[in-house]
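Okay, handing you the structure first.
With one protein chain withheld, the remaining protein chains of the complex are depicted in position.
Letters A, B and C mark the chains as written, and numbering starts fresh at 1 in each.
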């Protein structure tokens, strides 16, 4: 129990950010028309590609001799970028379709 | 310039919380019916009464010989509590009125 | 006991504030939302006291609980005793107390942070905003209360105010950067801030006060947030910012509902007593009067009557008489309902609150959008102390200051009777062409007095 409280205290700012972000996430969606569910999902998919930042940090911190770490890091950067770029581009294409309303 | 960035870095978690909270505040209101504007304002008024926590902290930290600080702190606690209690009670009374819909 | 538990309590309180405010913006959950936020507040306050680290003398505990006890009793009693229609001023007063609390915190903490310029900056910011909110709220209270009748305007007050504001900035920036943290400067700044709060609110017309109060409300929130930043106190920070941002949005929403930009409210375009008086005298044609006895007969033979309440109803405190009138008419088989304009009165929901006080059935209060199509099937519309909200100029005259505001389209009814005391203008300070129309009859006099007569005449009809 005390360990949990201690963990909480040490990371209290982070935890606040998490809780607030949950509210923001829920509120931001609100009432979205069914037509936009897929693009929205796809856009959110692109955003969690931010995990690539973690992969970059792994690489930046890795010893230039630790080949396994570097190899895995490289793959992680590649996959993360795939997520980001593919995600945004696909979303844009979907939305482009909807644009043709005139 | 560098000082600002340094300040930002030192308080980055706090600043994140502030920014997220701004979003939450704006989103939470959303579309509120005109009838509820006044109770909502009044409820928000009660919530900022949380400033009384600051007044309590002032008191808790003040030297038992620093009479000016203690005097001002006491007044601050009193006024803050007034804000909190009065705010919530008035809001409740307003909303009670609306309740009589059946 | 692990004192760190306070952070979990603070998180809990912050969440109740957010959820509470969210619930407050929905009629069904509003009351529970208020209670939820109150629970969080209680937890935050007592958590702060009980999970404090370090020795605290009994005197101080005594003072804290004394302050809380006194504040609770006074706050509770005032809030419970105030009349429904006086609530906006009370909100303003409580808001001012919060501002004062923030200012006092700043005054005390200043001395403890002389070695830390960042903290001094934060403290001064919170102190200034709190002070402005305090004095501004008191003025707003006095205005709504009637203690302070007219808008007092120093010559070139806008320029003057802007100069003071800039002065406040420069002065505090100077104090922070120069490192001259003297008592004299602190109280100088404090006084200047108080003064600015007064001068900021005093030229604004009394009818704009709800908007001003809402603005000052978000100021106090901001002041609380600065306190939170200073102490690294999460619950003050989140609570303060929440009110600051939600309050600002609410202010804008209220302005929008009145079709009046915030800029005009602050820097004055109409809404001050003078213009209203001036425009009030101009007549645009002939008017027809009607007396209570004739009106009673006419009402008796109507099938459907809509009542349009306005600010005058609140001024005259005629909410109980009007309920009696409604009852009498219904007993005679007349269909009666109220047409509520969103900005009728002087605060949002003013009419709802007022009529709820006299137990008017909620279902009888019809909102503008729903009721507008009904006027054409209405025999008689009784406008009681309303003016701007039924002014056709909003639709027809593009030069009118209220042009574009949606109005209650009473002119579609068969007959319109308007009760007010004179031909004076309302909030917007403009004449109302409706009063000169063929189908309009004026019923002059104080709403409470005249309606009481009307009720008596109706009773005498049997």
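By our rule, a residue touches a chain if its C-beta (ideal position, glycine included) is under 8 Å from a C-beta of that chain, and two chains touch if they have at least 3 such contacts.
What you are looking at is a predicted structure, and each value in this text was computed from that prediction instead of being measured.
Note that the undisplayed chain, when the full complex is considered, contacts A, B.
Contact between chain A and the unshown chain involves residues 7, 11, 14, 17-18, 21-26, 28-62, 64, 68-70, 72-102. Within the entire complex, the positions of chain B that touch the omitted partner chain are 2, 5-6, 8-9, 12-13, 15-16, 19-20, 23.
The definition used in the following text is that only the chains that are shown with their structure count from here on.
Centre-to-centre separation between chain A and chain B, using Cα means, comes to 33 Å. As a whole-number value, the distance joining the C-alpha centres of chain B and chain C reads 18 Å. Shared contact sites, meaning residues of chain B that touch two or more other chains, fall at 14, 17, 21, 23-24, 28, 30. Counting partner chains per residue, chain C shows two or more touched chains at residues 18, 234, 238.
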